[in-house]
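To keep things clear, I will list the structure first and then write my remarks on it.
What you see is the complex with one protein chain gone and the rest in place.
Right after this comes chain A.
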Amino acid sequence: MAVRFKFKQLIADKCLKHCSLNGQEYNEHRLLGFIRCQFSIVPSSQFFHKTFTVCGSYRYFSSSSRQNALAKLTPQEVTNILRENEYTQEFNFPSSVKSYDSNQLASNNPIEDARTEARGLLTTGILLGVFDGHGGAACAQVTAKRLFDYITVCMLPPDLLNKYLESLETNQSLKLLEMYNDKIDLLADLKEKYLETFKKFVKELSEMKSNSLDFQMKEVMEKAFLRLDQDLSLEALEKTDGKIDIKTLSVAMSGAVACVAHIDGPHLHVASVGDCQCVLGVLSDVNTWTAKKLTKEHNTENVSEVNRILREHPLNERETVIKSDRLLGQLAPLRALGDFRYKWSKEIMNQVVKPVFGENAIAPNYYTPPYLTACPDVVHHRLTPRDKFLVIASDGLWDLVSPLQVVRLVGEHMSGKVTLNPFRLPRNNMTLSEINTMLLQRKEGLKRKPIDTNAATHLIRNALGGTEYGLDHGKLSQLLSMPDEVVRLFRDDITVTVIYFDSEYLRHCPV
């Protein structure tokens, strides 16, 4: 992490020297965008050579120039890479969610993003989450694995919670969730440890007097996020045989931002920590798409968030608590799970962290911890038949395309997608004029016939390869064939989940 950061600083310095930014403030995203821009227009410029000599990739890039874009990858290879992780789940029971598409494209190795989707088995509703890790993949993956359980038990009414607790203790556990596309498994000893912590949580939960009439989804989400975060800390600090477990400690040292959507009937709740984004695609009555952002990223562009942090710390830290658009000059997201380097007290840092990770693990100007919280912002939205889909994605996507672009891309994909399947009449007894209307629509859709059936793949493809004139295979090929050492400069890990709503269901379901 620290190494990469230094590296980025270096590039930034170079950039500033070589091209005029008119003295504008810059941040990492803007800078990367700037570099990309330079790259595509004057790929063999002096600036470019010099920049990349630093990381030793000069040869590779110098050989590819835009004029004779010799793509390293064939279209089929590009497609194979893009589709490697794509996944589609359809829901065949009556629900406001018809299906979802998801995909991931790694930049880091291993990928630091994680994702989870699951259906509640004790209470109704579907949970979908995107997690973007930093400083390693550990925290994101553990959080992705565990968070939904925490949310789900918080939603159980007391009697059911007790029943569930009983089942936990008899080891004939009732299943809370049905996971979809679950490819990652945790180490057995960690799993056991986590189960113990979880049991403890459920027990405490069942002992708390709660009234199901006071149910608040906001409280559920906050409780689940904060409790999981607290458990991550406790697990890291717990000593077995007087020794700190390095595995749990490394989970606690890495961090993750998360965006979780819970959808049950017309109720959509989005809980977000950090800088993932969640955007609703809304089709107006005149058939235009609008993007409704449901999250506000917790970064330095979020004024109220910056003010919150400044308020929480003494005045004399004003200059240091947020520096270079980062928390303590180091961390871009202003809220995160894990990252206990910014949460633990100085004593803990000195006793536990310093011996393992060295002096540099403690951030400079670390006076009044905690500096970071895992408390999510929770938004409730009542879905209407106008709301057609929801896109949750890590900042890897949002760095490349705007929410409105994303919504338009998915919207177009929706109408174009139908042409990927043979024409079928949706019902019997249709009149010729109705069929004619459908065929005309299909004809329109054929013009926009997409390559991918999966909207998440479609988004990634267009985000990477999109130009004003359409998809550019050369650009795609370049971005997908970069060596591991530099690829992170041009694209972050991308995780996209597109959730489609059933308008007919929403039209008829009660409020």
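Throughout what follows, contacts are C-beta pairs under 8 Å (C-beta built on N, C-alpha and C of every residue); 3 or more make two chains touch, one makes a residue touch a chain; residues count from 1.
Everything that follows uses one rule, which is that contacts and distances are computed from a predicted model.
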Subject >> Among "Pyruvate dehydrogenase phosphatase regulatory subunit, mitochondrial", "Aminotransferase class I/classII large domain-containing protein", "MKKS centrosomal shuttling protein" or "Leptin receptor overlapping transcript-like 1", the UniProt name of the subunit that does not appear here >> reply: "Pyruvate dehydrogenase phosphatase regulatory subunit, mitochondrial"
Subject >> Touch with the omitted chain, as defined above, among A:Thr384, A:Gln441 or A:Thr467 >> reply: A:Thr384
Subject >> Selected residue (touches chain absent from view) among A:Asp285, A:Glu319 or A:Glu359 >> reply: A:Asp285
Subject >> Per the touch definition above, residue among A:Val97, A:Ile111, A:Ala138 or A:Met155 touching the missing chain >> reply: A:Met155
Original post:
Among A:Val130, A:Leu168 or A:Met217, which one is in touch with the chain left out?
Top reply: A:Met217
Original post:
Where does chain A touch the missing chain, residue by residue?
Top reply: 120-125, 155-157, 160, 163, 174-175, 212, 215-217, 264-265, 267, 269, 285, 380, 382, 384-386, 503, 507-511
